[in-house]
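Shown here: the complex without one of its protein chains, the others still in place.
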Amino acid sequence: MKTNDVILQTATKVVFFIIFLFSIHIFFAGHFTPGGGFVGGLLTTGAIVLLLLAFDLKTVQNALPFNFMIVTAIGLLLALGTAASSLLFNIPFFTHAFDDVYLPLFGVSALHTAMAFDAGVYLVVVGSTITMIQTIGGDS
Amino acid sequence: MEFVMAIIIGILFMAAVYLILSRSLLRIILGTGLLSHGAHLLILTMGGLGGTSPPVLADGVTDYADPLPQALILTAIVISFGVTAFMLVLFYRTYGEHKTDNMSLMKGNDEHD
Partner (left out) sequence: MDFVLLIFLPVLAALFVPFIFRKLKNVHTGWFVFFVPVLLFIYYLGFIRLTMDGEVAVSELSWIPSLGISFTAYIDGLSLLFSLLITGIGALVVLYSIFYLDKNREKLNNFYVYLLMFMTAMLGIVQSDNVISLYLFWELTSISSFLLIGYWFTKDRSRFGALKSMMITVFGGLMMLGGFVLLGIMGDTFSIRELTANASTLVGHEYFTLAIVLVLLGAFTKSAQFPFYIWLPDAMEAPTPVSAYLHSATMVKAGLYLVARFTPIFAASEVWIWLVTGIGLLTLFWGSFFAVKQTDLKAILAFSTVSQLGLIMSLLGASAIMYHVDGTDTAIFKFAAFAAIFHLLNHATFKGSLFMIAGIVDHETGTRDIRKLGGLMSIMPVSFTVAFIGSMSMAGLPPFNGFLSKEMFLTSMLALREFELFNFATWGMIFPIVAWIASVFTFVYSFYFVFKTFAGKKKKEALPLQPKEAPLGMLISPVILATLVVVIFFIPNIIGDMLVKPAVLAMQQGLYTHPSEVAVHVSAWHGWSSPEFLMTLGIIGVGALLFLTMSKWQKLYDIQPAYFSLNALYDSFMIFGESGMNRLSRFYMTGLIRTYLLYMFTFLVLLTTAVLFIKDAFVVDMDSFAPVSAYGILTAIILILAVCMVLFAKTRLAAIIALGGVGYSVALFFVIYKAPDLALTQLVIETVSVALFLLAFRHLPALKNHGESKGFRFGNFVISLGVGIMVTLVALSAHSQKLVPSISQYYKDTVFTEAAGGNIVNVILVDYRGFDTLFEIAVLAIAGIGVYSMIRLRLSRKESSDENK
């Protein structure tokens, strides 16, 4: 079946980045306003699913040449590492630390180790959902 | 409103169990999907539906909705997605191997136990 989906493809190229940027925003805003690693990760997944709908599996795989299993693994390691890093300072597992730090361009920002943990969550969510979708989609 | 919610939860569980007990594999998957929705709403209702503002800090607000059930449900939602996806694949792989989705035909035979 041959369909003409030029409009969908063109729109997707724009919309993908909007959703993706929004997901990044939601991820970073998560600590103070609704959002966080789960929602951010799922939104990113949604964006990629949109790409998959508009184009085919091969094109998306070429455009995003990651092995998403490895993304999952990195995410898990990041989360576990953040949780375990407190052990180095002889404080109980999973104790988070935070401080206000001056960063160039951003000004005074609150930095929080929970953010790193949340990034781990984000990566695992993206990695495993995309793995599932890619493998199911690729099953002939 | 809790009363209405309790009834809805009951209906969700009932539909879910009914589907899970059926012979068609696809209905079982649908049933587990409904079951997880029911469970999420159950947790939410247990904590109480009061609270006038979302559990996000804001000046001058004291009456937040209960954040704990929400946190529990959030994890549950993502898990149930993973489980549904897993079951879906398990299901269609089973179908592919055995060429049937009739649960009453899928039983271990006597030589294999």
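Miscellaneous remarks
By written order: A and B. Residues from 1 in each chain.
Note that in this section a residue touches a chain if its C-beta (ideal position, glycine included) is under 8 Å from a C-beta of that chain, and two chains touch if they have at least 3 such contacts.
These numbers come from a predicted model, not from an experiment.
The omitted chain makes contact with just one of the residues A:A11, A:L53 or A:L87: A:L53.
As for the chain not pictured, it touches subunit B at residues 1-27, 30, 33-34, 37-38, 40-42, 44-57, 64-68, 70-75, 77-79, 81-86, 88-93, 95-96, 101-104, 106-109, 113. Those residues of subunit A that touch the chain absent from the view are 26, 30-39, 42-43, 45-46, 49, 52-53, 69, 72-73, 75-76, 79-80, 83, 94, 96, 98, 110, 112, 114, 117-118, 120-121, 124-125, 127-129, 131-133, 135-139.
Following the convention adopted for this analysis, only the chains that are shown with their structure count from here on.
We define each chain's centre as the mean of its Cα atoms; on that basis subunit A and subunit B are separated by 25 Å. Chain contact summary for the complex, subunit A toward subunit B: residues 32-34, 38, 42, 125, 128-129, 132, 135-136. Interface of subunit B with subunit A (complex): residues 54, 56-57, 74, 78, 81-82, 85, 88-89.
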